[in-house]
Each structure stands twice: as structure tokens, then as C-alpha cells.
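Take a look at the structure set out below.
Excluded from the complex is one protein chain; the other protein chains are retained at their positions.
As written, the chains take the letters A, B, C, D, E and F, and residue 1 is the first residue of each chain.
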Amino acid sequence: MTEASYESRPLDALNNARNKRVIVELKNNKQFVGKLKAFDIHVNVVLDEAEERAEGEVKRKLGTIFLRGDMIVMISTE
Amino acid sequence: MTEASYESRPLDALNNARNKRVIVELKNNKQFVGKLKAFDIHVNVVLDEAEERAEGEVKRKLGTIFLRGDMIVMISTE
Amino acid sequence: MTEASYESRPLDALNNARNKRVIVELKNNKQFVGKLKAFDIHVNVVLDEAEERAEGEVKRKLGTIFLRGDMIVMISTE
Amino acid sequence: MTEASYESRPLDALNNARNKRVIVELKNNKQFVGKLKAFDIHVNVVLDEAEERAEGEVKRKLGTIFLRGDMIVMISTE
Amino acid sequence: MTEASYESRPLDALNNARNKRVIVELKNNKQFVGKLKAFDIHVNVVLDEAEERAEGEVKRKLGTIFLRGDMIVMISTE
Amino acid sequence: MTEASYESRPLDALNNARNKRVIVELKNNKQFVGKLKAFDIHVNVVLDEAEERAEGEVKRKLGTIFLRGDMIVMISTE
Partner (left out) sequence: MTEASYESRPLDALNNARNKRVIVELKNNKQFVGKLKAFDIHVNVVLDEAEERAEGEVKRKLGTIFLRGDMIVMISTE
């Protein structure tokens, strides 16, 4: 695989964020922040040291969580 | 399979939670707690000794339940 | 197939409920109770001697019914 | 195929209802009644001598209709 | 293919309606009427001499239209 | 492939509209008008010289746009 085709895949961008803290926004407007430990082609993700936030405030401390891909709108690095 | 690729899959994280008590949050905002007995690639799950909770209170005792994957938002360990 | 992998599949848990009375809750909040006669990988189910219930009261007697899997949230034994 | 596995499939239950009058309830709460002429694995169905009902009253006479499977919640025999 | 299996497929019923005027009802409650020219397994359809109707009145004259299958609830002959 | 089977496919009707101005109506009730440059089996489409319209008035001039197929309800020629 050439570098060009490698760079063209969105899941590779997610791979660059592995082990970094990411913000995950869901269709129900909930926002979770944690260290990205795992993801798959369905965009299911696992976060470590996760917390739910609302308007910048921590709402819940959650440890390790699994989020189902079809609920995810956006993933960004913190 | 190398350990690295193993760690990258969200369903492996679920496997680590097998036989432990987990909290499952659904798209309809219902929350179920129980011992994780089984799951599949659709994230269908089976919980033993399950109960429905609302705002931290037990609402219903349910025994063994099957939850359809496409309703699931988040799974975390209790 | 080893017993371990067998136990890990949610549809096997449904199989244990075959010919027993189950409660099926749908996305539209309707609840159906009946004897589980059949299901498939889409979680389509067939119930015998089925009835619709609302808040613990029988609302309709229905005989044999087919419920489409993508409407199902939870299946539990009565 | 053994008889046991045959009995376990929900679409076989639908097959038993072929050429009988069935009630089909949709996600938009509409209810159609007619003779079940055809169905497929998506649960698309064709009804003959169909009518739409609301609260037990005939609302429209429709002849032969095609209903798309992903709108269907429940099918029962009349 | 035997005649019996042929008759069991909903898309064959649609085929019988080809070049006839059909009523197509959508999930957004819109209703389109036109001559059925084409359809596929997703129930995407093409209507000729199409018009949109609301409560029995013609709302728009549209010529040839393509309707996406996943929006369709019911197709019946006029 | 015989001509008859060719004519039966909705995407062929779309092909006849290529390079012509089409009206695309979405599930969110937005309406886009433009020259149809490309489409695929998911009914993803690309329009050139596109504009958004509301009640017959141009709301936005947009140039080339990509519209995701699962949002599309209807495509008609202008």
C-alpha cells in the first residue's frame, strides 16, 4: 500500500489518536472524554479513564467504557 | 495474532468484562445492570441477575435478559 | 465448538428460553408476552398464546404473533 | 434439515399464515388487514383484499398492497 | 423455479403492477401517484407521469420521479 | 442483458437524467437543485451548479455538492 492510499482512510486518522485523550460526541448529544484504547470498522470505541461531560463540566467518572459506533457523531483529540 | 492487534478491538474489551457486573445504557435512556454472560459482533448482550435502574434506584428485578445490540449506547463496568 | 464459545453467544441464551413464556419489549414501548416458539439471527421472534400488556394488565389476546427483530429492545423470561 | 431446526425459524411461522387473513401493524401505528400472499426475508409482504383499519373500523379498502418490511412491527392472524 | 415459489415473492407482485398506475406512500406521509416504470430489490421505484397528492387532491405535477426505497411504506394499485 | 431487464432498474432512470438539472428532496425537507454529475448504488449523488431552494426561492448558491444517499427521498428532473 502506498503512503498516499494509506493517508486517505479515516480509520487511520483514528489510529493516530490511539492512547491519546479524545472527545466523543454522540447522537443523543452526550459527550464522553477518555483515552482511546480500541476501535473497529463500525467505529465502536473503547475509552479508558473515561468521563461524561456536559458544558465543559465533568458529570460522571466512568473508568473503561465501550461506546457503540452507530451512536457516534464526532471524535476529536482533546 | 499479535498482542498489539488484539488490544485494538473493542469487543476484546467487552470480553474482559465477561462474568463481571456491567451497566448497559440504551438509546431510550433506560439503564440495565447485570452480570455480562454473552455478547456477539452486533453487540447483542445477555445479562444475568439483571435489574433496571433509574437515577441510581432499582426499578425492576429481571433475572436473565437479552438486549438487542442496536439499542445499546454504552457499556461500562460497575 | 467448545462449551466456552457456546456459552458466549446471546442467541444461545434465547435458545434456552424456547417454549418458555417470555416478555418482549419493543422500541415503541409496547410489551408482548407469550411462549417463545422461534427466533432467527435478526432477532425476529414468534410467540404462541401471545398477549399485549400495558402496566401489568392484559390489553389484547393475540394467539400466534410474529415480531420483527429490529423493533425489539429486550427479551426476558417471565 | 431436521424438523427441529425447521420449526425454529420465524419465517416458517409466516409461511403457515399464507393465504390466511393477517393483521399487520406498522411503526407509524397504521394497521392493515388482508390475505397474506407473499413475503420475503426482509419481511416485505403482499396482502390481497387489503384494508386499513383504525380502532377496529375499516378506514380504506385497498385491493392488493405491498408493505415494506422495515416498517413492520407485528404480524398476527386475524 | 416452481410456480409456487414464484408466487411467494413480494417483488413479483410489484412486477404485476409494472406500467400500471400505483400509489406510493412514504414514511413522511407524502403520497405519490404514477405509472410504475422500474423498481429494484431495495424497493427504489421510478414513476412516470407522477403527481404528489394530499387528501385526494393533486398537489404537484412531477413527470418522471425516482423514490428511494427506504422511505416507502406501501405501494398499491390505483 | 435484455432491453426489458435493463428498463426495469431505477438507477437506469437516474442515468437518463445525467447532466440534466434535477431536484433532490431530502428527509429533512431541504431541496437542492443542480446538474446531476454522478450517483452510485447507495443513491449518493453529486450536483454541479447546485443551489438550495425553499418554497421556490433560491436560498443558497453552492457550486458542486455531494449528497449522501440515505438522506434522499425523491429525485425528479426540473
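In this text, a residue touches a chain if its C-beta (ideal position, glycine included) is under 8 Å from a C-beta of that chain, and two chains touch if they have at least 3 such contacts.
Here the structure is a predicted model, which means the values were calculated and not measured.
Which residues does chain F use to touch the chain missing from this display?
So the residues of chain F touching the missing chain come out as 18, 26, 28, 30, 32, 37-40, 44-46, 50, 62-68, 70-71.
For chain A, which positions touch the chain that isn't shown here?
Its contact residues with the unshown chain are 7-14, 27, 29, 43, 69-70, 72-77.
In this section, only the chains that are shown with their structure count from here on.
With a step meaning a move to a chain it touches, how many steps does the shortest path from chain A to chain D take?
Counted as steps through touching chains, the separation is 3.
Hey, what chains does chain A share as contacts with chain E?
none
Would you identify the chain whose Cα-based centre sits farthest away from the centre of chain C?
F
When chain C touches chain D, do the two copies use mostly the same residue numbers, with over half shared, or different ones?
Counting which numbers both chains contribute, under half are shared, so the two copies meet through different residues.
On C-alpha atoms only, rotate chain B onto chain F and read off the angle in steps of 5 degrees.
155
Taking the mean of the C-alpha atoms as each chain's centre, how many Å separate chain A from chain F?
Whole-Å distance between the two chain centres: 33.
Multi-chain contacts only, two chains or more: what residues does chain C have there?
Within chain C, residues 70 contact more than one other chain.
Testing understanding: with touching defined as stated, what is the shape of the graph linking the protein chains, line, ring, star, complete or other?
The chain contacts form an open line.
Taking all chains into account, which pairs touch?
All chain pairs meeting the touch criterion are A-B, B-C, C-D, D-E, E-F.
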